[in-house]
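Take a look at this one; I'll ask things after.
Here the complex is missing a single protein chain, while all its other protein chains stay put.
Chain IDs A and B follow the sequence of writing; residue 1 opens each chain.
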Amino acid sequence: MRVATLGSHSSLQILHGLKMEGLETAVITEKSRESFYRQFGFIDHVLSYQEPDQAVDLLNSAGDVIVPHGSLIEHIGLAKASKLKDKSIFGTRNLFQWESNQKRKMNLLRSAKIKVPKEFESPDDVDRRVIVKLPGAKGGKGYFLAEGKEEVRKGLERLRSIGLIKDEKEVLIQEYIVGVPMYFQFFRSVIRNRVEITGMDIRYESNVDGLRRLGKVDGVNPTFVVVGNIPVVARESLLPEIMNYAESFTTVVDQIVGPRMIGPFCLETVVTDEMEIVSFEFSGRIVAGTNLYVYGSPYSWLYWNEPMSVGRRIGRELKEAQERGKLQEVLT
Amino acid sequence: MRVATLGSHSSLQILHGLKMEGLETAVITEKSRESFYRQFGFIDHVLSYQEPDQAVDLLNSAGDVIVPHGSLIEHIGLAKASKLKDKSIFGTRNLFQWESNQKRKMNLLRSAKIKVPKEFESPDDVDRRVIVKLPGAKGGKGYFLAEGKEEVRKGLERLRSIGLIKDEKEVLIQEYIVGVPMYFQFFRSVIRNRVEITGMDIRYESNVDGLRRLGKVDGVNPTFVVVGNIPVVARESLLPEIMNYAESFTTVVDQIVGPRMIGPFCLETVVTDEMEIVSFEFSGRIVAGTNLYVYGSPYSWLYWNEPMSVGRRIGRELKEAQERGKLQEVLT
Partner (left out) sequence: MRVATLGSHSSLQILHGLKMEGLETAVITEKSRESFYRQFGFIDHVLSYQEPDQAVDLLNSAGDVIVPHGSLIEHIGLAKASKLKDKSIFGTRNLFQWESNQKRKMNLLRSAKIKVPKEFESPDDVDRRVIVKLPGAKGGKGYFLAEGKEEVRKGLERLRSIGLIKDEKEVLIQEYIVGVPMYFQFFRSVIRNRVEITGMDIRYESNVDGLRRLGKVDGVNPTFVVVGNIPVVARESLLPEIMNYAESFTTVVDQIVGPRMIGPFCLETVVTDEMEIVSFEFSGRIVAGTNLYVYGSPYSWLYWNEPMSVGRRIGRELKEAQERGKLQEVLT
């Protein structure tokens, strides 16, 4: 079985883990990064493209199985991603559509009875502190905080003027929950019929995580571009609740999105000082925060007596699926 | 030997580590969390209770040895904890009494000649920036900062009005040391007659660690509820001093508290920009920050050529004690 992914996001971890499971690996990358990926011995094939258009064809020819991640959709686009050959994706292909629409995403969380922040249809409805988010997984680019409707309107005007949005309908206006961000990573194993906590992280965001050092700075607005991830563990008493969330989420994906939730996902949350866990987003595939745990996380060690990154966990699932003649159940 | 603990705080790490040492494990948990704990293969027995009252009986019947942690006392209460059967606790039972009284705790640190913040008996004495702390290990709930006596009085009034305290004598008013928090974790091995640094962490606190992103927010006060832990290592030149603190602490517990300091403890400190280490609290048992190091910490690897969590370290100490006929020396 040859497995391919796009050279970005979490591809090093994925390919490293797949190789630990004995699979053949391929990376598809833009020409300028080819030499970077060639230095790693666990990548069997480095295939490069000059034009982004060629990425889909390369993916289709390079791998029996493709592992998607956040950059895959962003780089090649939703329409083109749908051209990846049938039964080639390890994961839930249908979720791509849901992930491209933040309002639909939030509704899916609501269906799973997961606590979510209040949402505002229009700037006029805003009656509290909110965060305004742009469509797509752009690493937080353009996100801004606002204290009421007037600040929302001004912020949207600014985004329009610099061309980041065309229409205010594109954005998601969410209540800003006061608490701390915490990103819970899971793996839904179809083969073992269980959900595992694979790790947790905090995003490291430019410039907001640098600004704190200066206090309020005149003329500099906080921005939320994710440039890295920091490891964290959660208070153990939060775990049973977040596991309930995760299991409920997979049930809802099985039922509403279909055919089933496959492999890694993440619940992006804020934990309040009342110990409430409020999810403001999900990712229906591997997140970059798992890159922290190439040799396993404090949670993966509870399930496995061997180093188990999420990349390797994907490889393990593929292998176990194949051994049991169930490969079709983890591919879409 | 069957070892039991309460399902919370650091129980996953403890039970996982005990099992790595070949011990039989049991968790006592409230009914609603039973299914959560059942998913982990390293827990031999999951015993659940409907009423908190039943926890002590279950602990007494489930284990030859009980490993206490921060939630154990908080959940079952100090009076009931004293009903745990004699010579069943791995750790220093007498410290429970000291830990329940913050002023007594600080005096113990002073006896060990560890630098501590100035303490104020009454709001009237306050002449600087202070932090006001509530009794018990409540994860920082209700803690507040104040700039002088007037703010202390107002804060206490608020805590009384919402029922968090009855009397201002309950709280600890401590000088707020400007610097960075750093939590140093240790293990006192009675069997090997040494103190080991097992790790370090920074607490991740809601909402204060989220608020930094907004700067000062009108109408939102910082709160200090610990919801997670972040790994950290210390400048190596801090280690000889903190080791002196730790050894001095064990000596003082041996002499004043008795019969001896057994197993894990933590010195909660602030490190100033003059590289002074000031301890504002201690924990006389395992802390949740050790959950970061299920596969060992940057410090445990210096002592052991194998993955050594604090949970496993407890198991190792129990095994070595038993092999040498010294089990009674590590149980109280």
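The rule is short, and it goes like this: a contact is a pair of C-beta atoms (placed from the backbone, for glycine too) under 8 Å apart; a residue touches a chain by one contact, two chains touch by 3 or more.
Quantities reported herein were computed from a predicted structural model and do not represent experimental measurements.
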Discussion item. Can you say which of A:G77, A:P135, A:G210 or A:P259 touches the chain missing from this structure?
Written reply: A:G210
Worksheet, complete the sentence: Full-complex touch with the removed chain, picking from B:G77, B:P135 or B:G179, is B:G179
Worksheet item: Who touches the missing chain here, B:I28, B:A62, B:V225 or B:V271?
Response: B:V271
Response to the item:
Hidden partner sits against subunit B at residues 129, 145, 178-182, 194, 200, 202, 208-209, 212, 215-216, 222, 230-240, 243, 270-273, 275, 295-296, 298-299, 301-303
Practice prompt. List the residues of subunit A that touch the chain left out of this view.
Written response: 8-13, 16, 32-33, 36, 39-42, 71, 139, 141, 204-207, 209-217, 220, 223, 225-231, 288, 291-295, 307
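Heads up, the rule we're going with is that only the chains that are shown with their structure count from here on.
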Worksheet item: Just curious, how far off is subunit B from subunit A if you go by their C-alpha centres, in Å?
Response: 34
